[in-house]
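Note that one protein chain is taken out, while the other chains of the complex remain in position.
For chain A:
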């Protein structure tokens, strides 16, 4: 998978929040085989970056994608992006502008505006968006080179609430990398996203809150791989009626 001119080895992207400890997070990153992890940034982080925590992350070799998680306005997101560029020395940025406290759904209007500002400043923006096609077009117009539609609200673990909308996105944006971000709860959800032709999935809570996070990370990695292999292998179409799979030649002529 190529994003912003660079090859990302794994189609599983991981968030780094809510793990019981950095040691568990390290195990998870290794077990998942991911090459890209998101890290949310707060003002406190820039005041005095948690050096020990970053060191733990860097040791895994995964590339860091800073995240504007928890920002509610364009200004907040842009300020956080500037801090992120300084702290992590990267112009890659997961852009999240939250519009609603209960559903944590993206404020797509502010998202497009922030994306325009940040891409003009040279950021490579990974926008967390809904599955709306017009919003997707606006984000591409704003300079984003990929889209990250939600599967379900953040942390809800509901799986893909609207697979048809994701299928439509795939059809509407054939050459654009699509990453399902948020809502994945189980490995089957991840496999389903990949079977729909998504290029990758980004998840966090499903692994961080599992009883055995590293075990779940492995399961997710296998599901992503299986789903993608299934998509690449051009699955059969659904039919309404049964079609015998046993050979019809060579049956006994009884009449």
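The rule we apply is simple: contacts are C-beta pairs under 8 Å (C-beta built on N, C-alpha and C of every residue); 3 or more make two chains touch, one makes a residue touch a chain; residues count from 1.
By definition in this document, contacts and distances are computed from a predicted model.
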{"item": "Undisplayed chain, where the name is taken from the UniProt record, one of \"TRAP transporter large permease protein\", \"ATP-grasp domain-containing protein\", \"histidine kinase\" or \"Glycine oxidase\"", "value": "\"Glycine oxidase\""}
{"item": "Residue touching the undisplayed chain, where the options are A:22, A:197 or A:215", "value": "A:22"}
{"item": "For chain A, residues in touch with the removed chain", "value": "18, 20-24, 26, 42-45, 47-53, 55-56, 70, 155, 209, 211"}
